[in-house]
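Scroll down for the structure; my scribbles are underneath it.
The complex appears here without one of its protein chains, the remainder shown in place.
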Amino acid sequence: MKRSEIAVEIAGVDKVFGTGPGQSVALDNISFTVADNEFFTLLGPSGCGKTTLLRIMAGFESLSGGDVLLFGTRLADLPPNKRPINTVFQNYALFPHLSVAEYIGCGRRMLGQGRAESEARVAEMLRLVQLDAMAGRKPAQLSGGQQQRVALARALAPAPKVLLLDEPLSALDLKLRQQMRIELQQIQEETGITFIFVTHDQEEAVAMAVRSAVMSAGRRQQFGSAEEIYETPRNRFVADFIGETNFFEAAVVSNTGAGTRVRIAGGLEVDAAGPRPDGAKTMISIRPERFDLGVEGLPCTVDKLVYLGTDTHYHVRLSDGTPVMVRAQNHLGAAHAFAPGDSAALSVGPGAARVLAD
Amino acid sequence: MAGLAESGGSSSAFAPARLWLMLPSWVLIGFFLLLPVLMMLIYSFLTKEFRGGVIWEFSLASYDKFFFDRGLFGDEPPRIEWTYLGIFWRSAWQAGLATLLCLLVGFPTAWFIATRPARSRAIWLFLVTVPYWVNLLIRTVSMKFMIRDNGPVNEWLMALGVLDAPITMINTNFAVQLGLFYSYLPFMVLPIYAAVERYNFALSEAAADLYASRWQTLRLVVLPVVKPGIVAGSILVFVPSLGAFLAPDLLGGAKNWMIGSLIEDQFKGAAGNWPFGAAVAMVLLSIVLIVLFLYARSQNRVSG
Partner (left out) sequence: MSPIARYPGFLPVTILCLVILYAPLLVVMVYSFNESTSITRWGSFSLVWYAEVFSGPESAIFKAAAWNSLIIAIAAATSATVIATSAALAMLRAGTFRGKTASFALINLPLMVPEIVTAVATLIFFSAIGFQRGLLTILLAHIVFCIPFAYLPIAARLQGIEAHFEEAAMDLYATRWQALRLVLLPLMLPGIMAGFLLAFIISLDDFIITNFVKGAGIETLPTAIFGAVKQGIKPNIMAISTLMLLVSVLVVTASYFLSKLGNHNS
């Protein structure tokens, strides 16, 4: 990637709150880059430091170490009101005393633009978020979804180089959230502004982003495309946090040439991709949908099944008692192949097992 | 603040006894405050008797004396009497300046306290409230002691070389404003503090995000949002300042009368004109009730 294409570079960022014995490390040597025009997500459970990182980019928190670069320029010395970055706040932060149009025009006016010019921009933004009819309303007269759109419009209006979105959809109900995801992607494509989207919802991150950074406990866990993160999780945290998976303690059978062959509970032997394990034991992950539940393979017993529409989750138990989760797609007209208490057999396709680094 | 205690409490366990429970307050306040105020209204339309007291004869003389120079019923056309309106005007002016002074000091103080960590916040708040509970008379006397000609303030200023000779502060308008400011400052701090404590600081961040500087944020976002607290504080300072007696009496001297001094003079002082005193008190009460009414209406508009 050429240097000029990098919109934001997070370079070894540390953040420590407090001093002395009461201090807590919120961010520990975080590094990644966000390309220009990219839809990027920062994903992690609550308390992982993702919002702190966002607030550092916006200028609301100071750095304890490292650097944040915007198109190659250090941001640390700029106060928030001097950064060409805008934020969509989690609870929208609408000014209760300003109308929708006044609020959206606020940034432009602060930047010293004329009334006519800023009014034209407001109209454009209202169209973009489909709130033309609401221009004169106060925040208290808007629904949650409308408030969310106003918060988005007001952050886009000044045409920032980067837009930060702090869990902007978390207050909306499921249907609205799904609709807003699509709209956000469209708006990002239309405006060409770099979006950095913070969320704790792995499904949302996978659905929206070109690339993501997964964070936990103040550390970067993995950085890459959604597919990379799902299919080749680097460690147990990532594998567990993104989607569902089965973990197995595995004994290394062979560790040469093409890959690693391991044996898991019940004596099943599989080829596992990923980093080469150092010792004789390792941890592997196999996603539930990578298993086939049939009549040939490792014998097991079906404990329970959960019908979920598009697919069915089977909770099965190997002969030694190890529980395994299996997900099978439902086909039209086909009844469930197994019922609780049935005996069945598990098999695993090639490339399904993944060795985890830690 | 007061509205807080009006609603809520879902139980009606004592509903059958509510008349008996309310009765003492109704009787006491009704009999010893509401009725006296009505009596005062009647008195303001009676004829004065020499050295206090009244003659039970209807008369407009008190209001006539208050508003008109030669008398509404004289031979010559009436002219506006400026003596008493002037005292009201000066009182409003003094109370207004004191309110402004309280706002200028009270807002930063309230903001500063509300942005402290929770533990130290309680201590700061306590420090600001304690002086209010010290006897108003003692506080006013203390202020008189401080700013008299050879008092500590003049001595300190001379010791610091700011002044060559003591300046006269006592018995000036400034002294009255200072006294009112000192008397009612906590009234300004507390409601503003309550409003700032509820203030969502993400709004300030949103303003900075929209390229507003700190002071632009204060002017365009903070002040409009915490305005209810500012208005409540201003009323809590302005209303008692308007009817104040101790500050103008002890610090302002004979030349700097306010409404309170004028009323007191009718009952306790040399004037001894009860109906006129009652009329002045009625005018003061009307002004205060109008201010409170306008305030209540604006509050209803905000919440409704």
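All chains are identified by letter, namely A and B, in their written order; residue positions are counted from 1 within each chain.
Convention: contacts are C-beta pairs under 8 Å (C-beta built on N, C-alpha and C of every residue); 3 or more make two chains touch, one makes a residue touch a chain.
Computed from a prediction, not measured in an experiment: that's the story for all the values here.
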item	value
Candidate in contact with the missing chain, chosen from B:V141, B:M158, B:V231 or B:A271	B:V141
Where the missing chain touches chain B, by residue	2, 4-6, 8-18, 20-22, 24-26, 28-30, 32-37, 39-40, 43, 53, 105-106, 108-109, 111-113, 115, 117, 122, 124, 126-131, 133-139, 141-146, 150-152, 181-182, 185-186, 189, 201, 204-205, 208, 214, 217-218, 239-240, 242-243, 245-246, 250, 259-260, 263-264, 267-268, 274, 277-278, 281, 284-285, 288-289, 292
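In the analysis below, only the chains that are shown with their structure count from here on.
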item	value
Geometric centre distance via CA averages, chain B-chain A, whole Å	57
Touching residues on chain B, where the partner in the complex is chain A	200, 202-203, 205-213, 216, 220-221, 224-225
Chain B-facing residues of chain A, complex	58-60, 79-82, 85-87, 89-91, 93-97, 106-107, 110-111, 154-155, 158
